[in-house]
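On to chain A.
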Amino acid sequence: MKKNIATISPGFEDIMPEEYQDLVNDGPYGRGLGIKNLGTFKELIEEHPLCAGCGLALAIRLTAASLPAPEDTIIVGTTGCNSILMPQLAIHNIHSLFGNQSSLAAGLKRALKLRYPDKNKDVVVMAGDGGIADIGLSPTLHTWLRRENLTTIMLDNESYSNTGGQESGMSCEGAVLNMAPTGKKFPKIPMPEIAKDSGCAYVATVSVANARRLGRMVKRAILVAREIGPTYLQIFVPCPTNYKFSTSETLKRAKEREKIMEYISSEAEKLIKEANI
Partner candidate 1 sequence: MAISSYRVIPGPESYLSPAAASMGVVLPEKGEALIEGKIVPEEEAIEKITEKLILAKNPFFFPGPLILWAWNEKAIAKAKAVKELAEAAGAKIIPMPDYRPKYPMINPEEEINPNHPNLTIWHNKIDTCVFVGVHCHYANLALKIIRGGTDCYTIALCGQAGHEDAMITLRDIHSEEVQKLTEVVKRAKGGTPQ
Partner candidate 2 sequence: MKSSIRMSGLGGQGMVTAANLLGTAAVKDGKYSIVIPFFGAEKRLAPTESYLRISDEEVYEKGEAVYPNIIMVFHKDVIDKGKCYTMPFYEGLQSEGLLIINSANKVLIPEYDISKLRELKINIIYVSASKIAMEVAGTELATNMVMLGALIGVTEIVTLESMEKAITERFSGKTKFIASGTTAALDDVLKKKYTKAAQLIEKNMEAIRVAYTSTKNA
């Protein structure tokens, strides 16, 4: 289904810049595309200012390509490297403040539910590890505890990259980073376990090096959030800039430390089977 807002008004097709014509004629709206189709359609992201070899940029690119209904998805982000890329995303997306992405998304989702009771409007929270596990931990947890129909996707680069490479709650114990000059003193926050205990119907972890599995997990997480309740997906996205490794090593490092985990509640299991994803 082609959305009207992704259709150029008659008579103005030619005056629109090329990228918009491509987006309309060759974009993924209403086409049910996925990771397997990447490279064959006009992607939802335009050129962005993130670093070369950025794992996070790749994760957003893969996620955007995996959305089951990009024409009816709204992404809520927060301060961080992700918010530098977001303006170039051809999906409604929101940046409000640092750490309030989940509560804002909850209000938004409820508004959309009551304004469009017969339509799926997928609200996806996509934020960094600092945004979700540190400054925004409380609203993240509370949307799970309240069983809000939201998908939370953490882009975990184990640091505050946008502000200059500070230690975050998701950094590994011992990691030497800004603000942890003698090494981080406590282990990585066990977000997947917390998510499971807090009521998420679907919890998964993956790395950016595992594109096809990542794509499937995004689809599952969104579908379960739509029908059942909160879902959580944690994507490991190494940061060459702040962890000071060569840009060509991002995926190698991702693969080395990748932990694949998938928790699916029995209700979600049924749904995923029926949808065959």
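Regarding selection, all candidates are chains of the complex that A comes from, given by their letters.
The rule is simple: a residue touches a chain if its C-beta (ideal position, glycine included) is under 8 Å from a C-beta of that chain, and two chains touch if they have at least 3 such contacts; residues count from 1.
None of the values given here were measured: they were computed from a predicted structure.
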{"item": "Direct contact with chain A in this complex, candidates 1 or 2", "value": "1"}
{"item": "Complex contacts: residues of chain A adjacent to candidate 1", "value": "4-12, 15-17, 20, 46-49, 87-88"}
